[in-house]
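Before I ask anything, let me first share the structure, which is written out below as structure tokens.
Of the protein chains in this complex, all but one are displayed in their positions.
Take a look at chain A:
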């Protein structure tokens, strides 16, 4: 049996249209990674990616990507989604995500699609999503407490395993809720 190898991409949606110089009660980190309001569904994400791949790579590119492109998981609350794509062509999809500059809905907000993890199995990607959510909570707490640069923030941006080990991870009870909502998979 020939194995069809895939790659799973964990993608964050980072919002960039924040008014500058505003110091509100919400830390900046949470403003950049805010939940997605509006009609974002897996089908709209797929449509947006397919049209961008067609623009960048033409008929040949969109044909190679079409079979195996799928949104495996979408969470609008955390603005995160997991894509599945065949191993040979995942870079086309990654490049298309880089060129997309707004949400693929009508009058979509300007945003950045940031690929934070590529893995061959979905389990590792899920673990990474949970890890990043924990780090985001810790970094936001640090920012609210007024620390200029925190270990959690560095760990979030650099993805070091060492810096994560140094953190005393608070035992939180809401990490299970992360993966339950918005679970999308092929029927």
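Rule of thumb we're sticking to: a residue touches a chain if its C-beta (ideal position, glycine included) is under 8 Å from a C-beta of that chain, and two chains touch if they have at least 3 such contacts; residues count from 1.
What we mean here is this: contacts and distances are computed from a predicted model.
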Name under which UniProt lists the unshown chain, selected from "Ribonucleases P/MRP subunit Pop8-like domain-containing protein", "Sorting nexin 4", "60S ribosome subunit biogenesis protein NIP7 homolog" or "Cell cycle control protein": "Ribonucleases P/MRP subunit Pop8-like domain-containing protein"
From A:57, A:73, A:90 or A:113, residue that would touch the chain that is not displayed: A:57
Missing-partner contacts on chain A, residue numbers: 53-61
